[in-house]
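Encoded as structure tokens, here's the structure I'll be asking about.
Note that one protein chain is taken out, while the other chains of the complex remain in position.
In order of appearance the chains are A, B and C, and numbering begins at 1 in each one.
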Amino acid sequence: MTATEQAPAARIVLGANQYGKAEVRLVKVTRDTARHAIEDLSVTSQLHGDFTAAHTEGDNSHVVATDTQKNTIYAFARDGVGSPEQFLLRLADHFTGGFDWVTGGRWAAEQYAWNRIDDHDHAFAKDKSEVRTAVLLAEGGERSLVAGLQELTVLKSTGSEFHGFPRDRYTTLAETTDRILATDVTARWRYNRTDLDFNALYASVRALLLAGFAETHSLALQQTMFEMGRRVLQAHPEIDEVRLSLPNNHHFLVDLAPFGLDNPNEVFFAADRPYGLIEAAVQRDGDAAPAPVWNTIAGFC
Amino acid sequence: MTATEQAPAARIVLGANQYGKAEVRLVKVTRDTARHAIEDLSVTSQLHGDFTAAHTEGDNSHVVATDTQKNTIYAFARDGVGSPEQFLLRLADHFTGGFDWVTGGRWAAEQYAWNRIDDHDHAFAKDKSEVRTAVLLAEGGERSLVAGLQELTVLKSTGSEFHGFPRDRYTTLAETTDRILATDVTARWRYNRTDLDFNALYASVRALLLAGFAETHSLALQQTMFEMGRRVLQAHPEIDEVRLSLPNNHHFLVDLAPFGLDNPNEVFFAADRPYGLIEAAVQRDGDAAPAPVWNTIAGFC
Amino acid sequence: MTATEQAPAARIVLGANQYGKAEVRLVKVTRDTARHAIEDLSVTSQLHGDFTAAHTEGDNSHVVATDTQKNTIYAFARDGVGSPEQFLLRLADHFTGGFDWVTGGRWAAEQYAWNRIDDHDHAFAKDKSEVRTAVLLAEGGERSLVAGLQELTVLKSTGSEFHGFPRDRYTTLAETTDRILATDVTARWRYNRTDLDFNALYASVRALLLAGFAETHSLALQQTMFEMGRRVLQAHPEIDEVRLSLPNNHHFLVDLAPFGLDNPNEVFFAADRPYGLIEAAVQRDGDAAPAPVWNTIAGFC
Partner (left out) sequence: MTATEQAPAARIVLGANQYGKAEVRLVKVTRDTARHAIEDLSVTSQLHGDFTAAHTEGDNSHVVATDTQKNTIYAFARDGVGSPEQFLLRLADHFTGGFDWVTGGRWAAEQYAWNRIDDHDHAFAKDKSEVRTAVLLAEGGERSLVAGLQELTVLKSTGSEFHGFPRDRYTTLAETTDRILATDVTARWRYNRTDLDFNALYASVRALLLAGFAETHSLALQQTMFEMGRRVLQAHPEIDEVRLSLPNNHHFLVDLAPFGLDNPNEVFFAADRPYGLIEAAVQRDGDAAPAPVWNTIAGFC
């Protein structure tokens, strides 16, 4: 079709959209007694609904200000957080219930752990070994609630093999029956109910993931990953699916032979990049395909 | 339902999955003449297909090693890169064509720009002002090719208003007719063809986004964002959709009154967190809904 | 003085210099028994000595290649690491003893902690809550050995006041008798001997710093900091000086009054920037001033 034959250009329109306030850093101290508790979160709120006029005309009459969303987060925290999942559910109810044109949204949180210093009542040290995550997608009456963790770095110094892979023109990798296996666990799991003890579930899932990693004699990181997810689903009927994204943090055995030394799997170079990247969903047979929304949350298809 | 009444547990199975090598750091020098050219990329390759046995049994007979994927990237670079889009298309053809059980995959690249130092033949300084991106999703014969840029930080010192937004119990924000508008542009655009001059298109889209930001008198960041996308679609029929994700990098006017000073929009505190986060797709009216895969690439629904 | 009156320009010469390999990522597995142990470090080696010809003429006959320094680190690790301090002392002895023109150097290490997963023999989870550091400066026969830790984040939810500070034209801060006190501890301590059980000392100093933070009712972060250092010096005659660098990680009480809510020190905004930055040395009365080298290591004067 030449330019002169070209059909009248289609009108350009707004598609999917969302907006809000990201990374609201909230620290809640519960001090009913001398023994304080702290909850430390980064909360994001984004609204879905009829916001076309703001985009096409700069008409803000529907735009619940991102500053208002931030204020709401702090005001709600006055009643306590409880768990990131509960807190996000409250926010979703508030925003979808309070404004006719807000039909849904995306709410997300990271939570950071603190341990008491020597059992002190009000002194704490931050536990940076992992970050707890939660994402809630609401559309109409539907709720997709996904819990997770990330940045949980684990390593096995033996009990990992890798061989039997196909060899083509570009294959140079040697087979091995003993290597270091190391990864940073990012896990997301989808709840099928919202009336749950989310904190207890988090602790349970975390422990299952760690045990799955530690106890699996690994022939492939894929195998370890599947077993980690399998254990979670087996133990928790309230979870429909687990998604894992695991870098293979390569530890290369250093060749010490030029220096007249052997190296029986003792001295390794820990590489930064590139790294393997292994990702999968683990689910129950016969389950309906998850809503596309879930792909969006999980970040891969 | 008690445990004894419980239905037989559904079998736990593998769902969607992908694996490969991430962030392969590739620098290609073209030195046919004394005037060298450099291409600097970080390339990720992940395969889709039948990899169930690796997950459930540790059988690697289908697992094209991530190391092999890395080697392939470097070997292909011997012939030149050209553009990230072309390079990813070559990788996809190779992997889907070379292994029966590889049905698709995800290939992605970041490209970093370098400028000559004073027009020198072989000395360069890195231009860190933005990162060019490309993602290719291949499933069966289908190709979804998405170009983009990220980390392009822009600011308008006037020509931005924000007022007329609804006020509820949690609203404290004052209206303003003159504020700083600043953001880090992340843009993704989807091509509907693959026989394109991707480097020229990148330069054009980048210029359109910058002009859309600079020239729009803004009543809302949403309005600026829509106009940025609109200009790209209007100029480029080979692009079906643009997605933008724009933080609102707040610059708060400092109250100097306690020090006996006025502050007529001159002295600002540039805040880190929280920040607004405004995201939307801009598309042509009547276009079929994009494949779910696109949501996955774009990172929001 | 005009150009024509100008004295002959002084010759331009090389001043202080050092070079080497930085951030050599070393993971050492000790596997004498089924119960493995891992040591995970980032090691830097830099040499001092007569390297003038390399700078002025490109004559590398004295330049022990940085690649050689890296190889030496891996080769030495074959015998075990033991502690970062011991390892750096070995490296210093090797390089200053092995090359006539190498008169000293700077060796540094970070060490990352790993905990067993559920007491497993060879599965570990990384403990990211702090990083252990060591720096050794050697010049001639002299050794300056400084141990440390960084990124240890702590918080007190009460027991911290701040008042009585001077008020000038630019002072707007309100006085408080109850605030959150939070910081990321960076500590450096200088040993006066090298025949020490460095791992036991590290554990002891870490515990003393944490207790000093937790147990001090704080009228100023300066007071808490001094007490942290004081406890270390009091317990450890083998340490001559402690230097602390403590950001004041501000937690601002959110004003909930506009929403009809009180906020009795329960809901806080954790700010990123700016932050207070409080730094000091704690030492014994009458001690000779530390060598300038120490200022360099500690990073402030």
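Here, a residue touches a chain if its C-beta (ideal position, glycine included) is under 8 Å from a C-beta of that chain, and two chains touch if they have at least 3 such contacts.
Predicted model, so just to flag it, every value in this text is computed and none were measured.
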Visible chains in contact with the missing one: A, B, C
Omitted-chain contact residue, chosen from B:A9, B:A125 or B:A203: B:A125
Of B:A10, B:V29 or B:A200, the one touching the omitted chain in the full complex: B:V29
On chain B, residues whose C-beta touches the chain left out of the figure: 25-31, 36, 38, 40, 71, 74-75, 77-78, 114, 117-118, 120, 122-129, 151-159, 180, 210-211, 213-215, 251, 254, 256, 258-259, 261, 263-272
Chain not shown, touching residues in chain A: 169-170, 172, 258-260, 272-273
Positions on chain C where the hidden chain makes contact: 9-25, 42, 44, 46, 51, 54-68, 70-72, 75, 98-99, 106, 137, 162-166, 168, 170-173, 218-220, 222-223, 225-226, 229-230, 233-234, 237, 241, 243, 247-248, 273-287, 292-293, 295-296, 299-301
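Definition applied: only the chains that are shown with their structure count from here on.
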Maximum centroid distance from chain C, chain identifier (CA atoms): B
Centre-of-Cα separation between chain C and chain B, whole angstrom: 37
Between chain C and chain A, distance of the C-alpha-averaged centres to the nearest whole Å: 32
Approximate Å spacing (C-alpha centroids) for the pair chain A, chain B: 19
Residue list for chain A, restricted to those that touch at least two other chains: 25, 71, 75
